[in-house]
Structures are given as structure tokens and as C-alpha cells.
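A single protein chain has been removed from this complex, and every other one stays in its place.
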Amino acid sequence: MITLSPKHIFKVPVEAECISPDVFAEKSTKEIAMLQIWEGNRKRTIGDFFKIKHGTDSSSEEITIRISGDVGKVRRIGAGMSIGEIIIDGDIGMHLGEEMEGGIITVAGNAGSWVGSMMKNGTIEVKGNAGDYVGAAYRGSTRGMGGGTVIVHGNAGNEVGCFMRGGLIKVYGSVGEFVGIHMRKGTIFVQGNSEGRAGAEMTGGKIVVCGWVPSIVPTFTIDSIRPKVKINEETITGPFYMFFGDLAEDGNGRLYVSQTQNPHLAFYEKYL
Amino acid sequence: MPKLKVSLLTGRTIDQGKGKEFGKLSEEYWKSVAICEMDPNDIKELGIRENDSIKITTDFGSAVVRAVKSKRTPHPKVVFIPYGPWASLIMNPRTHGTGMPSLKGIPAEIEPAPKERVLSLPELLKEHYARE
Amino acid sequence: MVPVISGVTCPVCGSFCDDIELVVKNNAITDVKNACAVGVAKFLNYTNHRHVIPLIRKNGELVETSLDEAVRKSAEILVDATYPILYGWSSTSCEAIRVGLELAEEVGGVIDNTSTICHGPSILSIQDIGISSCTLGQLRHRADIVIYWGSNPWSAHPRHIERYTAFSTGRFQATAWRGYLSRLGAILTKKRLMRAVNLVLRRDVSAPPGIDRRLPYSLFRKGRKMIVVDVRRTRSAELADYFLQVEPNSDYELLQAFRMLIRDEELDVDEVAGVPVEILEEVADIMIGCELGILFFGLGLTMTKGKLRNIDAALSLVRDLNQRTKFLIMPMRGHFNVTGANVVFTWQTGYPYAVDFSQGFPRYNPGETSMIDILCRGESDAGLIIASDPVAHFPREAAQNLVKNPLIVIDPEVTPTSLMADVVIPSAFVGIEVEGTAYRMDHVPLPLKKVVEPPENCLSDVEILQRILREARRIRRRYN
Partner (left out) sequence: MDLAIRNGRIVERVDEKKAEVIDASGMLVMPGGVDIHCHIAGAEVNSGRLLRPEDHFRDVEVKTAVTRSGVGYSIPSTFTTGYRYARMGYTTVMNPSMPPLEARHTHEELDDTPMVDKATYPLLGDWWFVLEHLRDGQIEECAAHVAWMMSATKGYAIKIVNPGGLEAWGFGRNVKNLDDSVPYFNVTPREIVRGLCKVNKLLNMPHTIHVHTNNLGKPGNYITALETMKCVEDLAEGKRPVIHITHCQFCAFKGSDWQTMSSGAEEIAKYVNHHDHVTLDMGQVIFTDTTTMTADGPFQYGLYNLTGNKWVNHDVETETSSGIVPFRYKRKSAVHATQWSIGLELALLIKDPWKIYMTTDHPNGGPFTAYPNIIAWLMSRVARKKTLGKISKRARRKSLLPSIDRELSFYEIAVVTRAGQAKALNLTQKGHLGVGADADIAVYGINPEQIDPSKKYKTVRRAFRRAAYTIKDGEIVVKNGQIVKSVFGKTFWVDVKTSLPMEVNDDLKQKFREYWTVEYENYPIPDRFLHFPAPIPVKAEV
């Protein structure tokens, strides 16, 4: 267990993709302290910014990094990590676990935007809220999250799972607009409400919204009413309206929306 | 005091464009941007006359501007304020990861403000942006 | 015989008209021909409210100073900052933008242009979908359907319709001006009648605020037609053959619905964005039936709910329409050189705006590296603003964080931003007092002319930026 505690509050963005079990593995406290990070346009070291406590018994296999304190401005932590675990006690900045390939990240507080963007495998769990573009692709790319799991216990922002290609995103709170936009494959589960346009331009995959939605994008067509829906092993009981779409994209994605929470969608039943 | 729930739009107008070219401190500029174009019926509903001061409030702030009749109606419950320091006070700064704040279709509330005066530009800057 | 300077480009809006004629008498513009109201105002009044001596803030007050002092101070501010922002660039020449990018790279700053709050979202969705576009002349020659969606050219680009689209004449298409005149006549007589009736009856019998959605016959004849889609009846809407009024914040649904309809698919709903589906079907048929169609879109799409995804849908709609006919789409760019700013940014850094040089190479991620976000998060610690007025146009929260930090303003005019600055360097008016290059909204590069001499020791943006760059290099060399 290696513990990092920030020495002071950051104003400008700090880029610290080197904070990752893969990099820390088999490094001494001194070596870790020398690792380079960016504060705005200044080159710094982890030692400049963090107190490092190096617990014993850290073999490269189950190496764990704990960050205690406010790192809300620190970006790209755990980027590309493939092993071990990162535990963050407070809030965390953008691009957490970007292109992650394995391991576990847990955040006690809130996470910034682009959590697990382009991730391939592993698990990210955020106890608080997440920003926009959870599990999204980089600008112009169609390669969003391809595998692994992101769990958000609070709310998530806009475009959750943008260009998603696989894996699972679970949001126990509510989500913003365009959840699952351009989604190709994979599963998004939303316990709370959606601000609308769920599944817009999706061509495949599955989106489940247990709460309220303002409306369904007109390019979706109703298929049936389902008593329950399976998410991996877990079964969620409905009933749900099941829509197919996005027909504007020749898509056959499946959008499940709670029937009981959305009486204003009852008019769709006449097409069944 | 009557209140009106409206959808706020901001944008360019030819007067604002011209006013700008007379200088931001000019009377023309103030006249062209410290205003709120409303549907005449909405103005009636507020029980005020054209050019009276109104206070418009969003989740992000409030501003006092002149109410003027929109020439191209109907657009009930939709009001328009040209780009400028006054509109900026009540815009939605959230970009949702796009870099673009929301400057159109913002839910807002309008009420008559007979007691309040529309600020001049220097006054506005002093009140909202002056550094201590 | 007074000298008339012809073929002058107008440094105001994205239409970038280049047929302006100016009469210049002893170094002053006395008459303007061919320009729109805004252009005339620009050429005749650009000297108003102008300050030509550099200013620097000393214990709270802006006081006059020397250019060298102002340049030195600016360089110091930028070099000392850990996350400086350099913003504006859309109302200056490409030559200046090239130097600006070099400066941003030198001081490891974030450089962004005003497209970040106009067509930034358009660019983001172009990067997802692509865009089927053209130069404006192509439309003057060929377009028989002209759609303005969420844009109001009459106010924002006053000569756009007359020069490039509905009221212009090209090789294969004639102007729709006559049709408009007859329509206008009808409207006026209707209004007069109403007024008379109201006077007689002493009460208002004008139509209640409802919307007549029937498609006029003119839409079905051959030749040019103009359609305006907007949330309110703009001046442009009155010029149009057909005005399609939509509920605020529902453009996305409408565009997606059109994508279905042009592929002859059925909708499960009876009305979209407050418009009955039958109407939409008719409009869709008109789109498919055209020889060449063009969809111009403005901030009415980029700034409303949905933002980039509204454009996403618009671009996809036009792309899909090319399966049935020829259709093109173009954003209505605001400032005369905002397109140029995107172009120069892109060839030097690979990215059109919101470029972060803090690590010595360009990085790009709007939402993270874009002005409004950086300011709202309070992350920058210094700023340089050129040819732009964020204090007047940024949301309050962002502007407040901007003026908290050391602020440099390079601008020919006194603006709310310059009043708040720590260093103000007055520059010469590009396109009037200095020449250069700028890009029209359709990426056609045109020369900016110099027609009068700038005031004494009022330098061009290029020279000012070069001086700051040189000074910054000197200071950095001293540091290491």
C-alpha cells in the first residue's frame, strides 16, 4: 500500500498519468518521488506535491495506491493501468482511468468528466457523482469504452457511454442528456431519471432507464412491454417499454424505459 | 407583483451590430443591447408599458433591462435579449463538456422593476466585475 | 476628383463581402458604397471611443505608458504564468494568428478563438460525422432550395441572401426577388386592412397568436425557394417562402424526424417539435425534390439544448439527403475571420480551437481545454485577449474569473474588457489601417486592404505580438 497525500491545494490543472500501479510497481519511495508530473506548463515531481507513505508487503501483483486529500484538479490518474488498485478518498479530476486495461479504481468522492474514457477492461467505482462523457471516445474517434465496468452511485452528466463498444456502465443516480449516444454495443443501466434523448443515434447495445424520461427520440419505434430485463447476471423487474432504434441510423439498439414511471408514454401502446 | 415564466433567447441584431460599431460606451450600443424584446401580449400581461424597466432572473443571475415590443410576433412566453454585457449576466455558463455555454432557450422569470434603473455600462462593470 | 478605393473587403461578418467601395479624403473614410448598415457603421465610426496610447494599471488605475513598457509587462505576465490563456483571434488577420500561436507555444499557454462560443459544437460534430459543403458561389449558381435553420442572416449577415443565395442570380438559377416582392405586397395590404378594421370596430380583431403552417404554392414551383426554420419569426423568416416555427430546444427531434422521413419511413408520433408530421412529410418531399439544396445553420442550433448533437443530426440529415439528390450544409460563421482562426490553428497544431500548449505540444479537448470551462473552473492565472470582448460576451461567472488574474488586452477600441485590463495595447484596425488575409465563412481566403494610415505609433497586431514574443524569449533565456 502506497499512500499519497497532497501537500497543498492545486489551482491549475495537474497531469499525473504516472500515478498508476503499473508505474509504481517495484519502485522505491525515492524513485516514486522523482516521477514527473505537470502543473500547468511546469515540470514537477510527485515528491513536490505529495507526501508519500510506502507501506511494506507491496509486491507488483496486488500493489495498491491510496490518495488521501483533495485531488479534484489532478487528471489522468490510473490512465492505461492494467494491474493493482487505486483508492481515492476525496474528489478526483478528469480522465480517471482513461484507456484502463485492468485493475480497480475506487473514488469516495466525485469524479470529473471522461471517467474511464476508451477503457478496455477493469473496474471503476465512483461513490459520488461523475462528470460528462463517462466511458466516451476521444474527439472524432468511434472507439469508446470497449470493456470493463464503470459504476457511479451518484449522478452522471451528459453523453454517458458516447460511442460505447462494450462493457457495462451502471448509474444509480440520474443521467444527463444523450445517454448512449452513437452507442454500438454494451450495456448502460440507469437507476434514476434521464434528461432525455436516451440512446440517440445508437446502432446497437442495450440501455435501461428505471426512472423518468421526458420523451423518446422520434426515431425510435416501440416493440413490446417487457416484465423484466436482464443486465448480465442481474435481473431488473419492470415493467418496461422496449423501443428499437435509432432508425435514423438503421440501428437495432434496445432502449428499455420504465412503464410505471412514464405514464406520458402510454400513447405508444396503441402501436402494439 | 405579476411574474412571467419565459424562455430566454439571446443573439445578434442588426442594431446591436451597428451599435457596437459606434463604440461599446456609446448611447447607441446601450440602447441596442440593454433591452428585452417581448411579445406585446406578454407586456400587457405584466401590466407595464414599453420602455419600462423589467427584471429578468435565471438560475445564474438577474439583470434589469428595458422592455420593448417585438416587431415580429407571435412568440408568447419567448423573450429575446441581444448579445452584450446585460445578456451575459443571466446566461447559463455550463458547457457539459462541449466548451459551449447555453445562450438560448434558458428558462427565466420576468417581473416589472419600476423602482430600478437600467445600469449604464460603467456602472454594470463596477458592480459585477470590479476587483477589490 | 476624389479617390474611390474599390474591391475593399468588409471586416465585420462572416459573409466577408469584397465589393465595398470607399471614398477617402485626407486619410479619412467619407463615403461607403455597397456595404450593409453594419458595414457602413464600421467604416464611418471605427474611430469613435478609441484610445491610441498604451495603458498600464498602477495601484488600481489605468495610466498611460510607453509601448516598450506595455510590451515588457505583457511578456512578464505571460512568462511568469503557469497556465496562461490567449483568447480572441477571430477579428484579426491570419498573419497575426500565426504569430499568436507561436507566442502561445513559447509561453506554454492555452490558445482559443471565439468559435469556442459560436460554432465550436459544429466543429465537434464535424469531427464525428464529416460535412458536405461548398463555396458560396456554388450555391449562387446552383441552389434551388435554401434553408436557414436557427440563423437570422438578415440581422447577422445582412447581404448574405442577396449576394450568395435566394436573391442572387447564377448560371443555373435566377433570383427569387420578384416572388418576395409580391408576397411582401400581400402582407402589407393585409396589415393595412387589419388596421382599418380595428379602427372602425375600435377593438383588436387581428388573428389570435396562433401559427398558420400551411405550405404556400410557391414552394412547389420550379426555381429558387427559401425556407426559414426558427423558434421565433425573425426578419429573415419574413423574406422566406415558408417559415417553419419550432418549439425551443426541440430542433434535435425535428432533424432526426426529417432523417426518417427522407428515407420514407414512418414515425410513431403525430407531431414533432410542435409541428404536425404531415407538414414535415411535405417539407421532406420538397427537400428530396430539389436539384441542389443548401442548409445554413446558426447559433440557434449550436447554443440550444443538444448543442453539438443538433449539428450532428443536421450534418447526418444532409449526408443522407445525398442518397436522393445533391444537398450541402454550411455553418453561418459570425466574425469576419473566425473561419481563418480555425484554419490557421489547424494547419499549425492539427486542431481548430481550444489548443493547450502547456506540455510543449498541442493538445485538444473542448470541455477541458476550452476557454469557458477553464475560466469557470478558475484554473488560469493570466490572460491575453486580442480583438475580442469576453467581459461583454462571456457568462458572468467566466468573465469574473478572467478579470481576477493579470489581464493583457490588444484591441483598437475601448471595450468592457480593456477597461478591466492590467495592460492595454491599442492596435491599428486590420482591414482599414493594416492589410492582411482573412477567410470567408466558406473557407475562401481574401485580402484585407489598408485604406488609411493608422494613428501615430499605433502598431498592427502582428508587430505587437512579435514584440511580445521577442521579449518573452529574452526573459525565458534569462531564466534558464
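For reference, chains read A, B and C in written order, and residue numbers begin at 1 within each chain.
Quick note on the criterion: a contact is a pair of C-beta atoms (placed from the backbone, for glycine too) under 8 Å apart; a residue touches a chain by one contact, two chains touch by 3 or more.
Please read all numbers here as calculations on a predicted model, not as lab measurements.
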item	value
Neighbouring displayed chains - absent chain, whole complex	A, C
Full-complex contact with the absent chain, from C:Gly274, C:Gly289, C:Gly378 or C:Pro445	C:Pro445
Contacting the left-out chain in the complete assembly, out of C:Val343, C:Ala382 or C:Val451	C:Val343
Contact with the hidden chain (one of C:Arg319, C:Lys404 or C:Arg470)	C:Arg319
Touching residue (missing chain; options C:Phe43, C:Tyr87, C:Tyr148 or C:Tyr164)	C:Tyr164
Contact set of subunit C toward the excluded chain (per top definition)	6-7, 9, 18-19, 94, 98, 102, 105, 123, 126-138, 140-142, 163-164, 171-172, 291-292, 319, 322, 325-326, 328, 342-344, 346-352, 357, 359-364, 437, 439, 443-447
Absent-chain interface as seen on subunit A, which is shown	137-141, 143
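By our rule, only the chains that are shown with their structure count from here on.
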item	value
Identity of the chain that, by mean CA position, is farthest from subunit C	A
Distance between the centres, which are taken as Cα means, of subunit B and subunit A, whole angstrom	39
Centre-of-Cα separation between subunit C and subunit A, whole angstrom	35
Junction residues of subunit C - those touching two or more other chains	124, 305, 366-368
Overlap residues in subunit B, where contacts from two or more other chains coincide	96-97
For the subunit C and subunit B complex, residues of the former touching the latter	12-13, 37-38, 41-42, 45-46, 48-50, 116-117, 120-121, 124, 152, 154-156, 158, 209-211, 231-235, 237-238, 248-249, 299-300, 302-305, 307-308, 334, 354, 366-368, 370-373, 376, 389, 391-400, 403-404, 413-416, 419-420
Subunit B - residues contacting subunit C, complex	7, 9, 11-14, 17-18, 21-26, 39, 41, 60-61, 70, 72-76, 78, 80, 83-85, 88-93, 95-105, 121-122, 125, 128-129, 131
Partner subunit C, residues of subunit A touching it in the complex	11-13, 15, 38-42, 73, 94, 113-114, 132-133, 138-140, 177-178, 181-182, 197, 200-201, 215, 217-222, 246-249, 268, 271
